[in-house]
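Have a look at the structure below, then the notes.
Note that this complex is displayed minus one protein chain, with the remaining chains in position.
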Amino acid sequence: MMNADTRYKRFQTTLRVRPDDIDMFNHVHNSRYFDYVLAARYEQMETAYQMSMEEFMNQGYGWVVRTAHVDYKRPLTMGEEFTVETGLEDFHDRGCRVSFQIQSNKTGKLCCDGWFDYILIDIKTGRSARITEEMRAKYTV
Amino acid sequence: MMNADTRYKRFQTTLRVRPDDIDMFNHVHNSRYFDYVLAARYEQMETAYQMSMEEFMNQGYGWVVRTAHVDYKRPLTMGEEFTVETGLEDFHDRGCRVSFQIQSNKTGKLCCDGWFDYILIDIKTGRSARITEEMRAKYTV
Amino acid sequence: MMNADTRYKRFQTTLRVRPDDIDMFNHVHNSRYFDYVLAARYEQMETAYQMSMEEFMNQGYGWVVRTAHVDYKRPLTMGEEFTVETGLEDFHDRGCRVSFQIQSNKTGKLCCDGWFDYILIDIKTGRSARITEEMRAKYTV
Partner (left out) sequence: MMNADTRYKRFQTTLRVRPDDIDMFNHVHNSRYFDYVLAARYEQMETAYQMSMEEFMNQGYGWVVRTAHVDYKRPLTMGEEFTVETGLEDFHDRGCRVSFQIQSNKTGKLCCDGWFDYILIDIKTGRSARITEEMRAKYTV
């Protein structure tokens, strides 16, 4: 899924494990990788795609996760720095699939990868909305 | 602070430790007790005081924490059931102090206690607001 | 996946949304459903299967999540009570698939469903371990 000939550009964000992310096995709790991807994605929406979540919200739109799929390989540990790489896999009328991989900066090894299916919604009605030309132009880089 | 002759009634809520609350020492992470008190308080606002946070928000008000003070005695551990007792210590023009104690149901021992100072705010302006007669009547039981 | 003729018994745990679970859209943050399933599962390991995580750990074993898959339908909101139903889908030499569904107690509607693949590990080596006869007997109810 992460092969080099993917159509869309991929972006990277560096983050660091916080103490409250750690679970009883001294590993990052499985649910936290999920927020790491969201954190990276929010940053990349602003800096890489030039259309931030705030701008979507100002235009009356939001993105909601429809499906999440995560494959865990090796756990991150306390204080570790890591890189979240994300990119579009697929872009359709009302949503998109974002794939990701999280890599430890210390070991260079893959910690987990997977994908999220997002749906664009109209904030007022809460229903799915059609992706505009502006959005398509900015996101299909 | 928790003596029997306190002027205001005290209320109890039972909760249970969730896996993500646990830290690298196999104890509940210090920050989580904070959310336990908020969770108990939200429930008690609705069931014990008959004026829920939702009702405050519908009237254009919110409560924000100004100061938090927590004394830790003994940590809670994975899966433990515990009781959060809270009550008003002081009620003034624009806010109140809520004291709390958290007790393990397994051991009966005190895990932590402390207090939160809350300020009533006008949601539109974000500034402090005067507590109304209705609020005072409902909360000074 | 949740059909009635599934081979293994399913179990239910009731939980309640805590304030810190809520995100900027006034919904439960997507990652929290993950911890809800783990919390339900820990409780059910102890009460429904009679072999708690603690007992696994005392015997030198742990369970780690290998893959997580969540389909989101409708978000839970502040203070809502909900039911997490889980059950085994598949049980093999070194792991199992647990499927789940989370339902709002207020509306009776499905909030999300999905599955987790777990691997049994030997805590000392961190490598996958063979499921013992005792485990199989207790879990294949």
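A, B and C are the chain letters, set down in written order, and residue numbers restart from 1 in every chain.
The working rule: a residue touches a chain if its C-beta (ideal position, glycine included) is under 8 Å from a C-beta of that chain, and two chains touch if they have at least 3 such contacts.
Note that the structure is predicted; figures quoted are calculated from it, not measured.
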Identified contact with the non-displayed chain, of B:31, B:47 or B:105: B:31
Sort through C:16, C:29 or C:69 and give me the one touching the missing partner chain. C:29
Could you tell which one of A:19, A:60 or A:126 touches the chain left off the display? A:19
Looking beyond the chains shown, say which of B:69, B:92 or B:106 touches the absent one. B:69
Can you work out which residue in A:8, A:42 or A:91 touches the chain that's missing from view? A:42
Absent-chain interface as seen on chain C, which is shown: 19-20, 22-24, 26, 29, 31, 78
Suppose we count only contacts with the excluded chain; which residues of chain B make the list? 25, 29-32, 34-35, 38, 62, 64-72
Determine and list the chain A residues touching the chain excluded from the picture. 15-16, 18-20, 35-36, 38-39, 42-43, 46, 53-54, 78-79
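Note that only the chains that are shown with their structure count from here on.
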Per-chain Cα centre nearest the global Cα centre, belonging to chain: C
Euclidean distance of C-alpha centroids - chain A vs chain C, Å: 24
Hey, how far is the Cα centre of chain A from the one of chain B, in Å? 34
Check each residue of chain B and list the ones that touch at least two other chains. 19-20, 78
